[in-house]
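One protein chain is absent from this view; the other protein chains keep their places.
When the chains are written out, they are named A and B in that same order, and each has its own residue count from 1.
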Amino acid sequence: MKKNLDFLMTGYARLCAVAVFLATSLLLGFLIKRGLSSVDLKLFFGDTHWLSAITGTQPVFEGIWPAVVGTLFLVLLSSAISIPTGVASGVYLSEYASGRVRSFLGFAVDVLSGTPSIVMGLFGFTMILFLRNTLLPQARPSLFLAAVCIALLILPYVIRTTQTALEAIPEHLRLLGPSLGLSHWHNIRYLLVPLAGRGILSGVILAIGRAAEDTAVILLTGVVARAGLPASLWDKFEALPFRIYYLAAEHRSQAELDQGFGAALVLLLLTGFLFLAAFFLHAKFEKRWKTH
Amino acid sequence: MGANRAGLISERGIQRSLLIVTGISAVAILFMLALLVYFCLPLITSDGMSAVLSWEWKPFSGHFGILPMCLVSLLLSVFALGLAFPAAIGICGFVTVLAPRGLARFFLILIHFMTSIPTVIYGFVSVFLLVPLVRDRLGIGTGFSFLTAGLTLSLLILPTIVLIFHARLQQIAPSLRLTAEAMGLTPARQFLHVLIPASSRGLIVAAVMGFGRAVGDTLISLMVAGNAPQIPSSLFDSVRTLTAHVALVVATDSQSLSYRSIFASGLILFLLMGGANFLIRRLDDGIGKDRHEEEP
Partner (left out) sequence: MGILRKRMNVVAVLSVFFLLGWFRSAALCGALDGFAGLEGTIGIAGGTAHIPVMNDAAKAIMTFNPKIRITVEGGGSGVGVQKVGEGLVDIGNTGRAVSQEEIAKYGLKSFPFALDGVAVAVHPDNPVDNLSQQQVRDIFAGSITNWKDVGGKDGSIHLFCRDEASGTREVFWEKLLKKGPVAGTANIVSSNGAMKMAISRDKDAVGYVGIGHVDQSLKAVKIESVAATQENASNGSYPVVRKLYMNTKGEPARLTKAFIDYILGPEGSEIIRRHGYIPLE
């Protein structure tokens, strides 16, 4: 009887592990099998020559290049907004905030992190409506709006990882700065943040990955199926995750379906690469503290 | 001395500016809530709220009820949680206690990797793999169903639950395991009888986070649940979640009251997640807050 319980538990655990492994392999394998053959220059640039496509002299019609560039712009812009803000907030919450303030602001950050992405998109959409009715009648869904909403979406990630990374610094290293006469801020700036650097960076990279894959927010804030390269911040744009969704919902031919698989593989490679970078940084970061 | 005072002043300035920056999060939340409520106001004042909180969504016959979608969101998330939670416990047991170190590490990396897979990819693969499976192999329905969405959703939230629970286990496991081992318990029993009870709060937090993730997801149900605005009577019925409803109606808004219903939906989602977060906070207080004072 006793042995049975052991056996059952171990068997069950193994079963779960195998099941998850199978599910993931199935997912990846299917994608790679159907998509790998489609990943070539034609996937990105259609019939346009790649050099003129990249320099922007010729528009790309059947390729995913505009979507890739759109995603790139989105990620860059939202990171530029959220990373400095997030790191600063994380520093504040970890090093400066008193108990009550920390609790209150921490709660706000938590609520922000729990907000569904579609609600964030709705927020952006209502912002435009609000502006159109009041201050700015020409406001329209745009790259800038989408970037701001995504920045809000990923802000909690950056804040939390910065906070956690700073809090993980052992006590004796925290005392090093003040023991040398450094002010609180100087201690943070020249010692603690660099020490926590890798952890913070891994959080930043995770946030970037989240920005690249988001679909629900951009659905409501200005992404379209065809717009070419983003011409300005205040205009509609294309993005890779939306292109994948769109092709899944309505591809008109086998060629378009293949393009969908190719695009899905490209997105997966992008997020996979970001993940690896973040993971190794984080692993090195942890290792650092374990040996001290 | 003068230099010190200057240092103190800029110190204050820095603290203040950091506070302002951090306050952005709080301001954003309040602003979001305010906007949602502002756009819901016409509903409340014109008594449209009762129209929206009803059970039929047939905009051309004048019915704008979003309650079927609310129900489906809850049911689907509970279903996904019901599949993912037991599996997550199994995997945590495997990784923490029952597997050799190399295999455990591999699985941990796998689970981490799963969190980086974009949601749209889960949906995409589901459309072309799972939907035909349900439709042709199981032979019931169109393939776009509650079941399909539930299965995909459970795979989506599984890594979240595993990682949160695993993090908690890692905090408490070393000391507890030693004691349990000394008492002669096998690893499986250590896990079952000692670790799980000791980390019950972590379990609840993980479950709530997983549930929250499921409720908040849009793409999967949009792509594979079928989007019929009805109360499901079987696993194979086509259903629509609240999140998919917002995406559909905004993309297709054509009438005033159906349009307003998305703000009510947004508000409900926002409050639901806010509530879940509050719950987690209350539970989490005391767990893993101050890492400095961990091992005595």
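The rule is short, and it goes like this: contacts are C-beta pairs under 8 Å (C-beta built on N, C-alpha and C of every residue); 3 or more make two chains touch, one makes a residue touch a chain.
None of the values given here were measured: they were computed from a predicted structure.
Tell me which residue among A:33, A:49, A:226 or A:284 touches the hidden chain in the full complex.
A:226
Give me the chain B residues in contact with the hidden chain, please.
Chain B touches the chain not shown through residues 56, 58-60, 132, 135, 141-144, 226-230, 237-238, 240, 248-249, 251-255, 258.
Against the chain that's been left off, what residues of chain A make contact? List them.
Within chain A, the residues that touch the unshown chain are 57-59, 61, 132, 138, 140-141, 224-228, 231, 235-236, 249-252.
Following the convention adopted for this analysis, only the chains that are shown with their structure count from here on.
What does chain A use to touch chain B in their complex?
5-6, 9-10, 12-17, 19-21, 23-24, 26-27, 30-31, 34, 85, 88-89, 91-93, 96-97, 101, 104-105, 107-120, 122-123, 125-127, 129-130, 152, 155-156, 159, 167-168, 170-171, 183-185, 206, 209, 212-213, 215-216, 219-220, 241, 244-245, 248-249, 260, 264, 267-268, 271-272, 274-275, 279
How about chain B: which of its residues touch chain A in the complex?
Residues in contact with chain A: 7-8, 10-11, 14-15, 17-19, 21-26, 28-29, 32, 35-36, 38-39, 86-91, 93-95, 98-99, 107, 109-125, 127-129, 155, 158, 186, 188-189, 191-192, 212, 215-219, 222-223, 243, 246-247, 250-251, 262-263, 266, 269-270, 273-274, 276-278, 280-281, 290-292.
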